[in-house]
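The structure that follows is given in the form of structure tokens.
Our next item is subunit A:
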Amino acid sequence: MSTPYGELLIALRPEICLVGGALAVLAVDLPKNSRSAQARLHLSVALGLLALATAYAWNLSAGVPGPLFGGVLTLDMLGQATRAGVLGLAVLTLGITAGTSRLRHPAELVAMILLATAGFTLMAVAQQLLLAFLALESASLSLYVLAGFDKTRPESAEAGLKYFLFGGVSAAFLLFGFSLIYGLTGSIELPVISAQLALTGPSPLLVVALVMILVGFGYKAAAAPFHLWAPDVYEGAPAPSAALIASASKLAGLALFVRLLWPGLGAASGNLSGAAGWLPVVAMISGASILLGNFAALAQRNVRRLLAYSAIAHAGALLLGVIAAGLIGPGALYYYALTYGLATVGAFGVIAVVERSGRCQDITDLAGLRARSPLLAGCLFVFVLSLAGIPPLAGFVGKFVVFTGALQMGGIASPAGWLAVLAIALSAVALYYYLVILKQALVVAPAKGAAPIKVPAPAALALLGAAALIVLFGVWPSLLLGLFQ
Partner candidate 1 sequence: MKSLPLLSLIVFAPWAGAVVLAFVGRHVGANANRTIALLSSFSTLALAGVALASFDPAAVGYQFTERHAWISALHVDYHLGLDGLSLLLVLLTGIISPLCLLASWRVGRCPRAFGMLFLLLQGAALGVFLALDFFHWFVFWELSLVPAFFLIKIWGGPGASRAAYQFVIYTLAGGACMLLGFAALYVATGTLNFTELAQLAAAGELAPKLATLGTFWPQVVFVGVLLGLAVKVPLFPFHTWLPPAYAEAPTGVSMFLTGVMSKMGVYGFLRILWPLFPEPLHAAAPCLLWLALGGVVLGAFAAMKQTDLKRMIAYSSINHLSYCLLALFAVAGASKPDAAAAALSGTLLQMFNHGLSAAALFACVGIIEARSGGPRGLNDFGGLRTVTPLFAGFCGIALFSSLGLPGLNGFVGEFLIFRGVFGLAPWAAGVACLGLLATALFLLTFWQRVFHGPVAAGVAAFRDLDRVEFLTLLPLVILMFLLGVLPQIVIALFNPLVTAWAANLP
Partner candidate 2 sequence: MNLLPWTIYVSFAGACLALVAGARSAAAARWTALATAVAATTLTFLAARDFVPGAGLQTLVDVPWIAGLGVSYHLAVDGISLTLLVLTGLAATAGILFSWNIEERPGEFFALFLALIGGVYGVFLSADVFLLFVFYEIAIVPKYFLIAIWGSTNREYGAMKLVLYSFAGSSLVLAGMIWAFAAGDATGFGLTELALAGARLPFPEQVAIFALLFTGFATLAGMFPLHTWAPTGHVAAPTAASMLLAGVVMKLGAYGCLRVAMPLFPDAFLYCQPVIAWLAVVGIVYAGCIALVQDDFKFVIGYSSVSHMGFVLLGLAAATPLALAGAVLQMFSHGVIAGLLFAVVGRMVYERTHTRRLADLKAMPLHRLLPFAATIFVVAGLASLGLPGFSGFPAELSILIGTWQENPLWAVVAALGIIVAGAFTLRVIQISFFGTTNLAAIAAAGDHPLPPITRAEKAGALLLISATLYVGLKPDVLLDWIVPALQSPVFQAVMKGGNP
């Protein structure tokens, strides 16, 4: 049997393209002081966009669906759609970067974004523990760098370090879990693992392995109680990095997670009525995240930390989507994660633009945004309301499909049902802190001397694009949901 390298190359063209793009972008910074930082930024972003666009195009013609290269990769709808989504989110992040970055080495930033994206796209299609881990780590390493990229600000450094430490530990947990799984089943390929687990049934060791994996993913997804890094990173990281961490990283991570859990460890899922397995654990993490995220967000004064806690709450809902994916497939989860990503990228984009002309940490820094820039205020309105889950924006449909799936798992009497009801109930709490943001932006008068904000064209395009997509997907959810039917 010959190894189908040709097939592999075709399937991995997006990643190759991204890595190539990253290398090309790095070259932009090489000639010392030949051009201004602004020009280098624009050039590198243009190259990056080119790479992303090419990757996107190649993703569309990635080849025949199905397992590839001996089952290391799989090209299915989830993988393809996640790749497309991640690429789209990266485009938006680049747009924001182009409009706002004042860093001394813009090309490096863009390159890191491209490398991280390459990791994400690989995560989306990985079907083997080793590849999954590698993809995850390559993406994470890029993100650590991105979080600490603003070398002039200690907060950024702190964010980078914290993220790195937490991420490293979680990677260790994950790897340990993977190795136990390998030990139990003798394979690192998900289909084989699945088959083996179905044969052997549960064992204490399996439980340990599952716990390890869940802890690892919990860290990655910023789910309670493994969320502690998130507020600091969201607060300290440069806005584009935070946007990427909050959006594309989450989408890719969840795609990987759901693929690992259901097709891979489905046999060890246990059930929600008490049988041991990962399902009850995920349910607990989900519930904890929803509760903690929503209530802690109420107390926040810093808009970035608020978004971080909101991200934790959303992580809880996303984990609910992971649970529901067993019954209704990953469509709902994908929809939720993607639209959530759009809204978060947008929100951080707004913050990034505001930061160009001053601080944007406290919620009150957004005061009078509508007077300073109607465009930003309007976009923020859409993003925040989508996060809050107000129809007809995409955030609502996402919640709706996920909760519907969760309730279909076993009605209201099952823990999934309780979680859904809990999440719905707490969405009213969530509305409060989202409205607090909007109140500052739209209701309160601007502070004295606050100048109008000029929105750079690339950022404006990115924000408008994100807002338009949120509305589009909200009004016409079948565009995404239909992919998975």
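Keep this in mind: a residue touches a chain if its C-beta (ideal position, glycine included) is under 8 Å from a C-beta of that chain, and two chains touch if they have at least 3 such contacts; residues count from 1.
With respect to how the candidates were assembled, all candidates are chains of the complex that A comes from, given by their letters.
Here the structure is a predicted model, which is why all the values come from computation and not from measurement.
Evaluated over the candidates 1 or 2, subunit A touches in this complex the candidate numbered 2. Here subunit A touches candidate 2 in the complex through residues 331, 370, 385, 390-392, 396-397, 400-401, 403-404, 407-408, 411-412, 417, 420-421, 424-425, 427-428, 431-432, 435, 438-439, 442-443, 477-478, 481-482, 485, going by the rule given at the top.
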